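A single structure is presented below for examination.
For this view, one protein chain was removed and the others were kept in their places.
The chains carry the letters A and B, assigned in the order they are written, with residues numbered from 1 in each.
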Amino acid sequence: MLGYAVRRSVVALGLVWVVATLVFLVIHLIPGDPAELLLSQGGFAPDPAAVAELRTQLGLDRPLPVQYGSYIGGLLHGDLGHSLLDEHPVAEEIALRLPRTLELIAAAALLAVVFGLPLGTLAALRAGGPADRALSVLAGVSMSVPVFVVGTLVVLVFAQKLRWVSAGGFTPFSRDPLEHLALLAMPAATIALGLAAVVFRMTRSSILEVLGRDYVRTAMAKGVAPLRIVVHHVIRNALIPVVTVLALHLGTLLGGTVLVEYVFNWPGLSGYLVNAVEARDYPEVMGIVLVISVLFVLLNLAVDLLYALLDPRVRHA
Amino acid sequence: MSFPVSRRAFVAGATALPFLRIEGARAVTPGVLTFGLSSFPPSIKPFANTGTAAATVKLMIYRGLLSYGKDGLLRGELAESWAPDGQTAWVFKLRDAVFQNGEKVTSADVKWTIEQIADEKSTAFFRKEMQGVAAVETPDDKTVRIVTREPNVTIPRLMASYHLPIISRASDGGEPVGAGPFRIAASERGVSIELEAFDRFFKPGLPKLKGIKAVAYKDENLRVAALQAGDVDLIEYVPWQSMEAISNDPALVLDTTDGPFMFLVFNGAKRPFDDARVRRAVAHAIRREDIVKAAFYGRGSTLEHLPIAPESEFFNPEFKNAWNYDPELSKKLLADAGLGGGFTCTLLSTAQYGMHKNTAEVVQQYLMAVGINAQLNLPDWATRVSLGNKGQYDIAVMGTAADSNDPDGLSNFIDGTLAPSYVRSHGLKIPRLTELLAAGRTEFDTEKRKAIYKEMEKVALEEVPIAGLSWRSQGYAMRKGVSGFKNLPGALTFYSGTTFEETSIA
């Protein structure tokens, strides 16, 4: 088991390195120059000499292999580099924003599971019935309305009309726990809407499949109460594929909450990534991609562990 | 700041009473104004141009020799008076003021500031202009004499620019220290900047506010929602579609000015836009009212000549509709240029900013009507700037403001001898224009300047170095309780941050 973990980690590290190199190449390949861009803000034409000077100061005039070498060198010393815009340390910024994105995703996942799982189970137990049909259409709707529309409507209702919450933003938990949670609730619910639909669909089909298994019939033959059969025999087995899909979705959310962060002014990692790409802030883009890749790999490991917890066959394999 | 509704209620409501509202849950500091920015300043460097959001913050924390008053006219700031001294020198008399580090503002600081900007290692916006300064003489602590290599009538305007604040020479190597009414107390990158009043600001009784909290709201819908919900007191860059709702809201005040403008630039380095007739054909092909309506929701006005504001003393009424919408003329000009059968070209804009995208969509339709099949290219802004600088386009949509209401500001857009830039047509050199612009810059007599610029505009209307499209309304919106804040007129709208010193909040 340990050997397996080591082997996997080595492959994963290789994967992260490949991803980092690829991103490094591509981000330098696409048009746009950070120095030129920074000094061209607001539609003004900068003095080309000033741009050239800034490029020198930022080290962007060096050949690409040299820049790559120095970046990797920095990485090996645990240095993610500094922002090209204001020399802010990238690691510090990520450390500040990553927890917020993780919190957002965790809250969304929690909501999605809390709603998706029981409703998916209900729909499966009533498969083909009116409740099932209604829920399926509802899931289709919540899957397909874009988050930037839902988000805007949520702000309109809860912030502008009802005035229960601020129109987006972020308050540290330490400053005001209640406001923190209130501000978290809106974007988390917006993400959860689509995610719950996915969990719902997965749960429904998975439960239907498990319901047809022999051991469910055996449990019935034993005279076990229906509720216990669902809870004890069906859900746990049905959960295994649901966990896989949910984990995969959470993984993509790591850098994919950008629209929600934008609509709710949530200062997380995704919005930061988009800003960094728009500003061609190379070290920031690289830093975020590295962190997200590593997290993704860790998430996959965590899912495997969760598998083992759910399915003893995996545990003993 | 009064705040009628609670945010705690949202959480409380989830557990107890759904419609419970608790008064005053949000901590409100009296005298602190919350300001909704359109973007977080990428960096705040006193001399470099890092955008209009940064400029607004710079106007809070720094002061220059001169500034603009609410009427849009130059006024003394750290300097109490200024005057030309012969053809190539300007003399500024400083008043008593202290920097935020407690040091007195002296002529040596001014000299040091100009040297920093002109330095070989400088990335300053006015690097080239300050390299044109031959010497900065400091006869005494209160007097600065700026000697230029060539006569330059624009020196006072440069000294009023937010790119030219006076910085204490004691801050050499460290954090730049200015003499503005506020200083940065705290900043969370990408989110907000908290400023507190500088108690030794040189203007007695100012600033009136205890502090400002500037919060970035990148999504314009959310920025407006935050104002309407009472989360912020003042917002910049009011989206045009929201202006009507805001001006109809009794609790809010909308303050707009037609300052920035949209225009087209051409690739003059290759066919067909190296031909002035083809450029004129484009200028006459577009119905500008539709741009004002579609891109700016009617909040703006048409621009059928060079971007010289009607309020400016250099405005030439006879040219007002020189590039009027006349598709027949447009077709004729194309036919004269041998392009009667129409042609295909690229139209560069960006999808990152709605106004650029929307303007391009309208322009494309009208070009189609005269036989020009323009293919839209809408990359992100960074790519668009890069393509523009390299001249990889045929026509491109641009939007900006001049750096002042002075016609010399137009050089930036129409002087083809300047370095290639995405803000002006690519490779389009019109020697006569360059001559006239240079003449205007060195002429101290206003009437003679007017004549020069009138001649210049006449040439430009024929040659079409750029094609004006529309003025756009630039708006601030605030709660009724905010007073003293003013949107400065015309091109100076981005200088409105100056008036934070007089702003107060009820």
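Everything below uses one rule, namely that a residue touches a chain if its C-beta (ideal position, glycine included) is under 8 Å from a C-beta of that chain, and two chains touch if they have at least 3 such contacts.
Operating definition for what follows: contacts and distances are computed from a predicted model.
Here one chain is missing from view; checked against "Carbon-monoxide dehydrogenase small subunit", "STAS domain-containing protein", "Peptide ABC transporter permease" or "Protocatechuate 3,4-dioxygenase subunit beta", UniProt names that protein "Peptide ABC transporter permease".
Counted over the whole complex, the shown chains touched by the missing one are A, B. The omitted chain makes contact with chain B at the following residues, 220-221, 239, 241-242, 245, 287, 289-290, 293-294, 350-352, 354, 357-358, 360-362, 364-365, 376-380, 382-383.
One chain of the complex is left out; on chain A, the residues touching it are 11, 15-16, 18-19, 23, 26-27, 29-32, 124-125, 127-128, 136-137, 139-141, 143-149, 152, 156, 194, 201, 205, 208-209, 211-226, 228, 232-233, 236-237, 248, 251-252, 254-256, 258-259, 270, 273-274, 277, 285, 288-289, 292-293, 296-297, 310-313, 316.
The working rule: only the chains that are shown with their structure count from here on.
With each centre defined as the average position of its C-alpha atoms, the distance from chain A to chain B rounds to 37 Å.
For chain A in complex with chain B, the touching residues are 30-33, 36-51, 53-54, 57, 85-86, 88, 93, 96-97, 152, 155-156, 158-160, 162-170, 176, 178-179, 181-183, 185, 262-265, 267, 271-272, 275, 278-280.
Within the complex, the chain B residues that touch chain A are 4-14, 21, 25-27, 42-44, 48-52, 54-55, 120-125, 127-128, 188-191, 215-219, 221-222, 225-226, 228-231, 260, 352, 379-383, 385-387, 389, 398-401, 403, 412, 418-419, 421-424, 494.
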